[in-house]
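Removed: one protein chain of the complex. Kept in place: all other protein chains.
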Amino acid sequence: MTFNSVPLSWYLMLSAILFVLGIAGFLYRRNVITVFMSIELMLNAVNLSFVTFSYQLKQVDGHIFSFFVMVVAAAEAAVGLAIILTVFKNRQSLRIDDVSSMKY
Amino acid sequence: MWGSQSWLQPAFQLAYLMTMYNFMPSGDDYIRFLPEIIMSVMGTFFMVLEGILGDKKEGKGLIFGHLTLATLLAALLACMYANGFPGNAFTGMLIIDGYGTFFRVLVIGVGMLAVLSSYQYLKREHAEAGEYHALILFSIVGQCVMVTANELIMVFIGLEVSSIATYVLAGYLRDDKRNNEAALKYFLLGSFATAFLLYGIAWIYGASGSTRLDTIQAFLANRDVAHNMALIGTAAALMFVGFAFKVSAAPFQIWAPDVYQGAPAPVTAFMSAGPKAAAFAVFVRVFMTAFGPIVDRWEPFVWSSALLTMVIGNFAALMQSNIKRLLAYSSIAHAGYVMVAIAAHNQIGVSAVMFYLAAYALMNIGAFAVVAHFSRQGEKYVNVEDLAGLGWKQPVTAALFAIFLLSFIGVPLTGGFFGKFYIFKAALDANLIWLSVLGLLNSAVAAYYYLRILVVMYMQEPGESMASLQPLSTGISVTLWASALGTLILGIYPAAILTFARSSSAFLK
Partner (left out) sequence: MDAILFIAFASFAIASAISLVVQTHPISSALSLIGVMVSLAVLYFLLGAEFIAAAQLVVYAGAIMVLFIFVIMLLNADSEGPTGRSWRVNLLGIPLLAAFVGIIAFVIQAFLPKTEGVSLAGRDGFVGTASLVGAKLFTVYLLPFEVTSVLILIAILGAIVLARKEID
């Protein structure tokens, strides 16, 4: 193996690992903000895939897609954190288990 | 390529790139996008108008409500007009065809009914503000973009515009604990699903080199792609997870009951009809066109998801006492019926999906409008028992509600009957005999919990919940009459919509 190049699949593998770590965070964490950050991690993993495929295809389109993902993530962050603020104001808690008043 | 050519000065470089892509939107492009333009401009105008009106309390709800209705009406006409200019718009980002127009009209119609049913609700909760109406308009813009999208990134952005606006609407009454909870759950699970959808898009982009639906379709159909079918299968599976979340199909339906129960009733009416119909529309379009050539691979997944969705929805609904939660589970069950038609993956199936979603949207909005009317301030009365005696106290409301419930069951002369009929016909044509049998058994189970509401309404003595019941407001009563009339028209003269649905489901070929 030369030190001057890396197989493209390694990038995709890294992306998959980060995506799964994001899922794990989403499923296991109980703090609402950390859960949200795990989703951001998943979006970052997706962006890495887009850019990697873009390199493989020698197209700039994948870069544009990841740019859109960033814009959407920014909008999501603004709205999501506002929602988290209202939840906190009403319940004084960020634990996801405390946010369950609905009857089953 | 570019970076290494130093003779290309930035200005030349840009000019060169522009000629390379050679794009300037034509007048026709703008006409095809006109409904979205109208709604976005008016939504932005509302934000300004809200600032101008400021603290003026009286009539604010009326001004914004009427303006929204007028905007939606204009957008509706623009849709009809745009239908005369079929084809791609904006370098193939959008495609205007009968299918897209059908769903555009549907989601705009849903928006109108939702706005009509929220006049009184907002007034009662002291929450009349232009932002509510602006968010509804923006959400519809997103849904319109989704249903006409011809490109996966466009699908993604339309979906996000629609979803993020709906997250905010679900938590609109921000001092209400249930609203917060609904917004939070909807937001977290919706974004989680979006990540899966995006990962699927990334994979299909890597495998096929494009995100355009027709290019992907051509790639899957023409080339010998058997060697990387696993790659495409992974992409399709990831996208399936994303879409299944959005249409609340099992096993990704968990968010729906809490969100539908917690959100304000008119918002629930809106989001259980509009965004859901749009999500189904784009689901069908993506899987029938882009993934059409590999239909044998995804059909079993849709099959099992359809069955699971129907069973979970119907059996969980049996045990509910909260009427919003009951309707939420019923809405899951109805998503299951639609999945049956998708599993049939034929042209009748697609027109059945279109017909059913139209009928479902009407009856669902009607049912939630009754809940919005009945629940009173702070949504105090939302249990099935609270409806006791409604048949005597307000016969008209009860009768209209009964029409919606009968249509949910699928009784003849209602839209729900023909909807189910076409779905199971499509399934039988596709040799899905077991799925049809199980589906029909499921609708028999469903009859029980809908009839229970009818029994409570007509057979039980009025309780204390009837004492403070106001007469129907104009907005709600227009919503109820319009949806009931629509439900009956679809049930008596289904050809009105079915012919159009048949001719516009031709995009399959």
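By written order: A and B. Residues from 1 in each chain.
In this text, a contact is a pair of C-beta atoms (placed from the backbone, for glycine too) under 8 Å apart; a residue touches a chain by one contact, two chains touch by 3 or more.
The structure displayed is predicted, hence computed values, not measured ones.
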(request) Could you tell which one of B:Leu34, B:Ile108 or B:Ile157 touches the chain left off the display? (result) B:Ile157
(request) Tell me which residue among B:Leu34, B:Ala127 or B:Val247 touches the hidden chain in the full complex. (result) B:Ala127
(request) Just the residue numbers, please: which parts of subunit B touch the chain that's not shown? (result) 1-4, 10, 13-14, 17-18, 20-23, 25, 33, 36, 40, 43-44, 47, 89-91, 93-94, 125-127, 129, 131-132, 134-135, 138, 141-142, 145, 151, 153-154, 157-158, 160-161, 164-165, 167-168, 171-175, 183, 206, 227-231, 234
(message) Across the whole complex, list the residues on subunit A that are touched by the chain not included here.
(response) 1-14, 16-18, 20-25, 27-31, 33-34, 36-38, 40-41, 44, 47-48, 51-52, 54-56, 58, 60-61, 63-64, 66-68, 70-75, 77-79, 81-86, 88, 94-95, 97
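Rule of thumb we're sticking to: only the chains that are shown with their structure count from here on.
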(request) Starting from the mean Cα coordinates of subunit A and subunit B, work out the distance between those two points in Å. (result) 25
(request) Spell out the residues on subunit B that touch subunit A in their complex, using ranges where they run on. (result) 153, 156-157, 160, 164, 167-168, 171, 174-175, 177-178, 180-181, 183-185, 187-188, 191-192, 195, 198-199, 201-203, 205-206, 209, 211, 257-258, 261-262, 321-322, 325
(message) If we count contacts the way the header does, which residues on subunit A are in touch with subunit B in the complex?
(response) 12, 19, 22, 26, 32, 35-36, 39, 42-43, 45-46, 49-50, 52-53, 56-57, 59, 61-62, 64-65, 68-69, 72, 75-76, 79-80, 82-84, 86-87, 90-91, 99-103
